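Right, I'll just put the structure down here and ask away after.
Excluded from the complex is one protein chain; the other protein chains are retained at their positions.
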Amino acid sequence: MKKLLMATAACITLPLAAFAQDKPDAIKVGVTAFLTGPASVFGVPAKDAAEIMAEQINEAGGIQGVPLELTFIDEGAGTEVLTTEYRRLVENGADAMLAAISSGNCKTIAPLAEDLKVINIMWDCGTQKIFEEDSYKYVFRSQAHAGTEMLATVAYLLKTKPDFKTIAVVNQDYAWGRDSWDIFSAALKALRPDVEVVGEFFPKFGSPDFSTEISRLQALQPDIILSTSWGGDLDTFVQQAAQRGLTEVSTFVLPLAESSLERLGSSLPSGHIVGARGDHYWNHPERRDDEDFKTFMAKFEEKTGNKAIYPVFHMSQGLAALEAAYDKAAETKGEGWPTEDEIIAAFAGLEFQGLGRPVTLREDHQGVEAQLLGTSVQAGELPFATLENIMIFDGAELTTPVGEESVAWVGALQPGWVDTLTVDTYEN
Amino acid sequence: MNLTLFLLALFDGIAYAALVFIVAVGLTLIFGVMRILNVAHGSFYAVGAYLTASLTTFIVSAGLPPIFSFPCMLISAVLVGAVLGGPIEWLLLRRIYHKPEVLQLLVTFAIFMILEDVQRLVWGTQPIFESTALQLLGTVRAFSVNYTVYQLILLPIVAVLLLFGLRFFLRRTLAGKLITATTEDREAAQAIGIDADKVFLLTFIVGAGLAGLGGALASPTTSILPGIGADMIVLSFAVVATAGLGQIEGAALTALLIGLGRSFAVYVWPETQVLVPYLIMVAVLLVRPEGLFGSPAARKI
Partner (left out) sequence: MSIRIIIPVILLVLLALVPFAAPALQVLLTLALAKGIAVMGITVLLRSGQVSFGHALFFAIAAYGGAFTLMLMPGADLVIVLLLGITAAVLSGVIIGLFVARYRFIFFAMLNLAFSMIFWSILEKFYHYTGGADGMRLPRPTVLWMELERGNYELFMFYLALALALGLGWFSMRWLESPAGQLFRTIKTNETRLQYLGMSPQRVMLNGYVLSAMLCGTGGILMGLVQGVVTPEYAYWIRSGEMVFIAVLGGAGSVPGALVGAAIYEIVRTYASAFAGDVWQMVLGVFLLIIILFAPGGIAGIYNSVMVRIAGKREEDE
């Protein structure tokens, strides 16, 4: 019956649609995400979120009256399948692409999108190098990069633990683990030159066992242990560290732990620093009372049984950017459906809001996104740690200026810089 | 490196080696008897780990005492061997024994691919962490460093028991002797009335069960997530090839070598940690092409 009604509705509106110039039947968007492999901890929730959001957008009448149609590509199937599928979707008329989670895939896809002349929104990858090494016409980023995220982490650490003397790092041995440590250590060296780095460990990606590293860390007893690991690696590391009492001796700084809070349960004790790659938290202090936020969170929990984690927020920003660009282009044009070039023009200086604070795009297409960090607390109401002493940093102050290279820029910061930052603090 | 650090590295190495041995011994047993290098061994490991975690979660939520998490491990291992290993041997492998070994290897590769997706369909993509068994045993303190009793004491004990248990099984029991006889000479064994099919089935079930046991024992110490099987296979292959194919005692020693090499690498030069198993394997094979304990007589493989 519902189908019949919709078909009738379509028949009625069809002649009307024909008058509007070239209004497409659907805005086709391809989304790449890890549906298999270790990074599916991010990809699968993001996919679930994207489906809910597309449904919400379409229920509200779509983007400028045109429904959104999502197709997903599995990043876990390897680079060849990814690029082949990416091309196929573009050749079949995809209007825009949201790619990718992996920084490596972003590096592959950015020049490809440029050649295929398709709008590509980098919705989740962390590498800062893409816009620092090249400039693109068709590629945009709806979120911050590793530089902003690491600098926010350093800032939170210096604000909450100003007196620490020693630090050790345990990162995954791949580009993200290395790059993030390069930025973090450069910033730390500039802002607190007296801090001693007592250990640098890069266990292999997907390592099932950190026992040896933990033994060494217990012998070293650093004040701070940094780990930008994520997913199963982070869970294993924190669990094994907690089992052996390391979490009682040192303070952990975990810039991606927001995505592991629920899984870690009681294993992450109070007092450790948790980051979220942006202002992403299921209980976002500035957004939790907003209607749209509450509705979405309820839907997401109902669908997945879990709290939303940062890739969900990133996905919301990617889709919001797209929607905002279409709206802005249509508004500028006044009548008729905007062309691709008009939509690209609309991306300049675009402001859009997903589930977090509003994000703006700079002239180099880099998104400026606020950063949220907090300290874990086992409050007892939920079976896992929540955040307290939450700070939300303004993104603009933390993002490498246009035309500069992140590691060099953070390395030139002066001690005391942290005190100049705009911060909003919330108890929980 | 002072004595304390040396001992710490030693402890870590032994704990790690124990787990590697338990997984690799199943692979080497299957290879020794059936001459099949079983890529699906990694999947059995993963399924064993997943099953244990699920069973333990169930037991804990049912309010049963946490000590029951140990029998859960055994149950999972038996299930992996009997429910997964048995039918795979019976339905698939049995049909390809007369085919070239590359086909046999690829059949196990195909099973591995199928089981990877089966795991994901059953257990999802989110990492699972279920450490009831480990927490039950608590920690010990050595040189101001905490170790879990589970990893430092229980796992090595299980590994040693397994080593002697297998030796006893293969040399002293009838089933074991039948297996050994079939390994030595299949035709002769059949000529004197040994049912080689049954022996193969038994071996595969035991071998798969050991992989499952490895996964079960590993489950409280690590996150279980898609892909854990793939890593374990390569490591076990390295152990088996270095030891000499079918060498159970050799596998024990090689696992120890790799475990210690890895933990000392973390203390001395962490960047080489990943390379250690492969470097050991290449070094050993270049000097002794048949592996540390393999017999130099060329076998028809």
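Labels for the chains are A and B, by order of writing; each one numbers its residues from 1.
Criterion: a residue touches a chain if its C-beta (ideal position, glycine included) is under 8 Å from a C-beta of that chain, and two chains touch if they have at least 3 such contacts.
Just so we're clear, the structure is a prediction, and the values are computed from it rather than from any experiment.
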- Which one touches the absent chain: A:Glu55, A:Asp115 or A:Glu248? A:Asp115
- Could you tell me which of B:Ala62, B:Val102, B:Leu174 or B:Ile192 touches the chain that is not displayed? B:Val102
- Of the candidates B:Val60, B:Ile194 or B:Val274, the residue in contact with the absent chain is B:Val274
- Hidden partner sits against subunit A at residues 35-36, 72-74, 77-81, 83-85, 87-88, 91, 102-104, 107-108, 111-112, 115-116, 127, 173-175, 178, 204-205
- Item | For subunit B, residues in touch with the removed chain | 37, 39, 92, 95-96, 99-103, 105-107, 109-114, 116-118, 120-121, 230, 234, 237-238, 241, 245, 271, 274-275, 278-279, 281-282, 285-286, 289-291, 298, 301
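Simple rule for what comes next: only the chains that are shown with their structure count from here on.
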- Message: Taking the mean of the C-alpha atoms as each chain's centre, how many Å separate subunit A from subunit B?
- Response: 38
- Message: Considering only the defined contacts, which subunit B positions touch subunit A in the complex?
- Response: 4-5, 8-9, 11-13, 15-16, 19, 120, 124-127, 129, 131, 134-135, 139, 143-148, 151, 218, 221-228, 231-232, 262-263, 266-267, 270-271, 273-274
- Item | Contacting residues of subunit A [partner subunit B, same complex] | 35-38, 40-41, 43-44, 173, 200-204, 206, 208-209, 211-213, 215-216, 218-219, 231-233, 235-236, 239-240, 243-246, 263-265, 267, 306
